[in-house]
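Submitted below is the structure of interest, expressed as C-alpha cells.
Presenting chain A:
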Amino acid sequence: MDNAQPKAGIIQIRGMNKWYGSFHALKDINLTVRLGERIVVCGPSGSGKSTMIRCINRLEAHQSGSISVDGIELHEDMRQIDVVRQEVGMVFQHFNLFPHLTVLENLTAGPMWVKNTPRTEAEANARTYLKRVNILEQADKYPGQLSGGQQQRVAIARSLCMEPKVLLFDEPTSALDPEMVSEVLDVMTGLARGGMTMICVTHEMGFAKAVADRVVFMDAGQIVEEGAPVEFFGNPRSRRTRDFLSQVLQH
Partner candidate 1 sequence: MFNLKTASLGAAFILAASWSLAGEALDRVMESKTLTVATDPAWPPQSFLNDNQEMDGFDVDVAREIARRLGVGVEFVTPDWSLITGGRWAGRWDISVGSMTPTPARAEVLQFPAIYYYVPASAAVHNDSDAKTIADLNGRKIGVSAGSTWEEYLKHELVISAIGAPEFEYQITPGELQSFDASAFNVVDQLRIGDGVRIEGMVDSLSALNNAIAEGYPIRVVGDPLFYEPLAVAIDLGDEAFNGKVAGIIAGMKADGTLKGLSEKWYGTDYTSTK
Partner candidate 2 sequence: MLFADTVRNRGLHEKPRIILALFVLSSLLAWWAGGGAAGYAALFPVREAALGLLGDLGLACLLGAAFTANLVLISRFRFRLQVLIVWAELLTLFLLFFLAFDLSFPFILKKLPYLITQGAVTTVYVSAISIAIASVIAIIGAVAKLSSNGFAFAVASFYTSLFRGLPLLVQIYLLYLGLPQLGIYIDAIPAGIIALSLCYGAYMTEVFRAGILSIPAGQWEASRSMGFKFGLTMRRIILPQSVPVIIPPLGNQFIAMLKDSSLVSVLGIWELMFLARTLGNKEFRHLEMLITVAVIYWVLTILFELVQARIEAYFQKHRKR
C-alpha cells in the first residue's frame, strides 16, 4: 500500500531498525507521511515513539533500513543535514527555548542566522507567528518569565518561523500543568486545520480524534497498528491496542 504512491510521501521510513547497545529500540519501522497529512503517534512509555520521530530529523541515528525526507536520504555521511533540519521543525517536551534570548530573539534567531533573513523581515514574520499563537504581548520577555504553556506556544512559533514543511511534536503537553494543556492543543489544532504536515507524539486522544488523519500505535519498538481515528478508536484490531486504549481512555 505504501509503495502505491512513493512520490507523494514527504517522509518515507523503510525497514528502519535502531539499537541502543544491545537493546533493540526500533524494529523494522515502515511509515510514509504525505504532504499535508496529520499523524498522531501513541503508545505506552518506552515504546519508541519519541525515538522514532527524533530519527526523522536525525537527532538520533538509525542503524539499518532507510529514512528519506523530501527525497533526501538520511545517513551518517550526509552533507545536507542542515537543509533537512530546516525543513523539519521540532517542538520538544521541555520546550528547549534559548533562555538567554528574548522571545522575539528566539524567533528571529533561526531565520537571521541560518537563512540570512534581514532583521526587519525576520521580526515582522516573528510577530505574525506570535500573534498566531496568541502571545504577541510577551515578545520582549525572556522565556524564564513565561508560564509553561506560554513557553510551549513560543516554541511552536519558533519552529514556524523557519517555515518548515513538516512539524514534529515530541509530547508537547506532557510537561505542562493540566490547566495549560488546552491552550497548546488549541494552537496545534489551529495549525492542523491550516494544512500543516504534522507528526505528533502525544497521549491526548481527544486531539487525535479531532484532527488526525491517521493514528499510529507503537509498542515495544514496533508499529503495531495504524489507521484512521474512527477505525482506530472504534474498532482496534490488536489486543495490545485495546489494552492501551482502555487505560488511557478511562480517565
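Everything below uses one rule, namely that a contact is a pair of C-beta atoms (placed from the backbone, for glycine too) under 8 Å apart; a residue touches a chain by one contact, two chains touch by 3 or more; residues count from 1.
How were these candidates chosen? In short, all candidates are chains of the complex that A comes from, given by their letters.
The shown structure was predicted, so the numbers you read here are calculated from the model rather than taken from an experiment.
Engineer: Which single candidate from 1 or 2 touches chain A in this complex?
Structural biologist: Of all the numbered candidates, the touching one is 2.
Engineer: Give every residue of chain A touching candidate 2 within the complex, in rising order.
Structural biologist: Residues in contact with candidate 2: 57, 59, 82-83, 85-86, 88-90, 92, 94, 96-101, 109-110, 113-114, 142-145, 158-159, 162.
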